[in-house]
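So that we are looking at the same thing, I have put the structure below in structure tokens.
One chain of protein is taken out of this complex; the other chains stay put.
Right, subunit A next:
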Amino acid sequence: MSMEVDKYIASGILELYVAGALTPEQNLEVQHYALQYPEIQKEIEAIELAILKLAASVSPKMAEDGFEQIRAELDDVIQFTPSESKRKAPWGNYLGWAASVVLAIGLFWLYTENRALKSEIEITSQEKLKLEETLVSTRDAIVRKEALLEQLRDQQVTVIALGGQAVSPSSFAKAYWNKEENKVIIDAQGLPEPPAGFTYQVWSLKLDPLTPTSIGLLDDFSIESDRLFVLENANDSEAFGITLEPEGGSASPTLEQLYTLGAVGR
């Protein structure tokens, strides 16, 4: 797998990673890349160092015996100490030269054994990381889907079908609007993936006169594999539309890039 490391670093994702502002899946993804690309690992450490320095600069320094005070409060937990393995070398009465040959062989064996173990550890920790990734993302996906399902089943919900427009007639989407909770769930499965640098923006519309109000962006379109987005909408909407806008969204919709539109049934 190859990627543009420079671009990845320049995106600012690593700064967010250190801040703890990413999702567990994104964290694991970053670590995955950090293991693969030393430049990324180095960059993470440099960012962390900047924050460490910044935090230390406003610190009322802790007392010299700060840790002793903490140690006194720690629960006493029985420590597990692995017993040292005892291996006695079988050589005893050999002649000097024989012993040294055996010793050399033994050292070589230990060396290769050690190397093999090290790479095994590496492989195992990579595998562990991968398993953790899967576990976390599966768990999250289930929780998210259950929550969404519950919201979709709510009897307060009005379903609005959004049909494809001139720029992309085959597109479609659905809006599930819960007026009580001022929430709209957009099912964007029927929209094509937006080109790089662009994002879909959802608009609540009043029809006469035509007044659009942005209710949110469909960010992380490719990562969000189920393409369901929960947005807030406290407007008295008469229709919903989705346009393609430059990343970050626009103040008013680009109507030539109107992908889907649908009126709220009365």
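Methods note: a residue touches a chain if its C-beta (ideal position, glycine included) is under 8 Å from a C-beta of that chain, and two chains touch if they have at least 3 such contacts; residues count from 1.
To be clear about the criterion, contacts and distances are computed from a predicted model.
Q: For the chain omitted from this view, which of "Sigma-70 family RNA polymerase sigma factor", "Branched-chain amino acid ABC transporter permease", "Biopolymer transport protein ExbD/TolR" or "Dihydroorotase" is its UniProt protein name?
A: Record says "Sigma-70 family RNA polymerase sigma factor".
Q: Which parts of subunit A face the unshown chain closely enough to count as touching?
A: 10-13, 15-22, 24-25, 27-28, 30-31, 44, 46-63, 66-67, 69-71, 73-75, 77, 79-80, 129, 132-133, 136, 199, 217, 219, 247-249
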